[in-house]
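With one protein chain held back, the other chains of the complex are shown just where they sit.
Lettered A and B in written order, each chain numbered from 1.
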Amino acid sequence: MSLIQNKVQKNTVIHVNFLEAVKKQYHYKLHAHHSMFGTMIIMQIIAGLLTFSNQIYSVNSNNIDITVRIISADLIIGLTFLWIIIMAFQLTTKASKNKMVTFVTSKQTNHLANILFMITLCFIGGLTANLLGAFVKMVVSVMDQTDPFIYFAGTSVSEFATGILATIAYMLLIASFFYLIGEIVQIHSILIIIIPSVLVGLLFILGVNVEPIIGFYIFTKSLSIMLVKTLVTAFLLFFAATLFGNRLEVRR
Amino acid sequence: MIIHCENVSKSYNASKVLDRISFQVTEQKITGLIGRNGAGKTTLLKMIAGFWHTSSGNLEVFGNDPFNNLTVSANTIFVDDQMAFPETLTLWDLLIEAGRFYQHWDAGLAGRLFEYFQFNKKQFHHHLSKGKKSTFNMIVGLASRSPLTIFDEPTTGMDSAVRKDFYRALLKDYLAHPRSILISSHHLNEIEDLLEDILLIDDGNLVLHTSIDDMREYAIAITGNYSQLDAWINGKEIFHKEKVGINEMYVIMKNDVPTEEIERYGFHISSVSPNDLAVYMTNKTRGGIDDVFDSK
Partner (left out) sequence: MINVMTFTVLAIFVVIIVIFVIQKFSSNQKLNLTYKTKYKVLFSYIVVLLFATVIYLSFVQPKMAAIKIEEVHAPILYDIVYGEDGQVGELPEQFIKDEWEMEPINHEIEIALTSGMYDAYFSIPVVVEERNDQNQNVKAILYETPTTFLDRDISEQVSLAKLSIEGNQLSFYGEEEYITVYFRAIDKDMTVKQFLASHPYDVGNYFNFEQGEQVLYLSVPKKIKIKADEEFFDIITK
């Protein structure tokens, strides 16, 4: 005796468009990871406060001690870089993937949604880091203090825009690199030990020089060339990351 | 064809969890997956949901290999007490997010169930008690109206009133909006009235796949004189036998002997509930708990 004599409505199989699925996942991540922006704001504000007392000492002669308080957005930008590293890692963890699996996902849509989300993080992080830098500079300029200015290097509007673009580009590069590392590490827990050891070994024991690699990006004098280098590398690294972890079971 | 499972095995760390399971689910039905703890129910369900690989065999859900398959993910929802939700979204936000993913999502139903079970919109999932979590997860599972809805021990932590409500809600919604439902439990007696089909699993093996009605008729219980009954059951398929009273035996056997023959011997026949049958068909070689306490 079947419970249903007449099947009233057949629940037909739903077909999902890949890009639509990515879009839905992207919005989901945007909502679920709102705390990432919270940590960004906090880290940036702390960096901003630290910038206020960023001191570089110059002890010249034996009785003269000159201290220059140099204000720039470097510390804020640096901490924002650290922030994106942590966020990129967080997106590769099993916990993050398990949360996606509750709803509609595939490994590929998850990767793509993660990448779109990281691009969003980089844009907002890069923008706010530079804006906060200008804010701090403004406060220091306007604050009435007993120590005079020894040097004032202003930033023109075009330079400011350049700074924002460069910051975003670097963040994309860094995010893609650490996302890839995060994905590789997920494959086996032993890799968490092996990969850092290999990197440290390369650096110290074999004396592999990282400077040319970093210099490839840092020493580029032209903004457009630097953007091309950074963005192409980021694209390749992101693509490489999508190749990993696709056979991993989701152990809930 | 909704689920096609052909000689599917699963080994994990050199232990075989499932051994050549074969079955098919071709229609929209409520199928119960029954078995003892560790029988392999969760493993089977997670493979169907596409979370885990099969070690061997052929598993197809909606015509696809379910692992890493977007179509299967879109048409399936897996509900258990470990459903992972972001800690940063409130319960109400989670319902809204879920609604975005599932085409057949019924926001009205979700809202009414939410209110009925007295949830607070602004609460967080990880702050809920075990029972409340299961209840919320159940709401998500029901409201999604996924073509394949899987419930793995969904009533963990629920008190009996909530459990009754859950079964009733499940049945009502299923009748109004049919879909394929797999529900695993080791409390067959509780969900017996809910199920249409049953898959009985024991130690990684599929022991029985039949309708609930057929299962009610599958076996019979016979009581009678010990030595007489003992002689008569020789060669027949016995699921359970035990000594009762001073000189009587209680036997559960497959129902393939005509009733008249049994009554001619003066034995007493009674029916066997699916729940009891399930208990005796699984791990039937083990002795009873009494053996632990009985001295030699």
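The rule is simple: a contact is a pair of C-beta atoms (placed from the backbone, for glycine too) under 8 Å apart; a residue touches a chain by one contact, two chains touch by 3 or more.
Since the structure is predicted, the reported quantities are computational estimates derived from the model, not experimental observations.
Participant: Hey, which of A:90, A:108 or A:220 is the one touching the hidden chain?
Facilitator: Final answer for the missing-chain contact: A:220.
Participant: Looking at A:13, A:116 or A:140, which makes contact with the chain not pictured?
Facilitator: A:140
Participant: For chain B, which positions touch the chain that isn't shown here?
Facilitator: 88-90, 93, 120, 122-124, 127
Participant: List every residue of chain A that touches the chain not included in the displayed model.
Facilitator: Interface with the chain not displayed, on the chain A side: 31-32, 34-35, 37-38, 41-42, 45-46, 49-50, 52-53, 55-56, 58, 60-74, 77, 124, 127-128, 130-135, 137-138, 140-142, 145-155, 157, 159-160, 162-163, 166-167, 170, 218-223, 226.
Methods note: only the chains that are shown with their structure count from here on.
Participant: Rounded to a whole Å, what is the gap between the Cα centroids of chain A and chain B?
Facilitator: Chain A and chain B have C-alpha centres separated by 45 Å.
Participant: Going by the contact rule at the top, pick out the chain B residues touching chain A in the complex.
Facilitator: 28-30, 46, 51-53, 62, 68-71, 73-75, 78, 80, 82-86, 88-89, 93, 97-98, 100-104, 145, 147, 171, 174-179, 196, 213
Participant: Which of the residues in chain A end up touching chain B in this complex?
Facilitator: 1-4, 7-16, 18, 21, 24, 27-28, 31-35, 95, 98-99, 101-109, 246-247, 249-252
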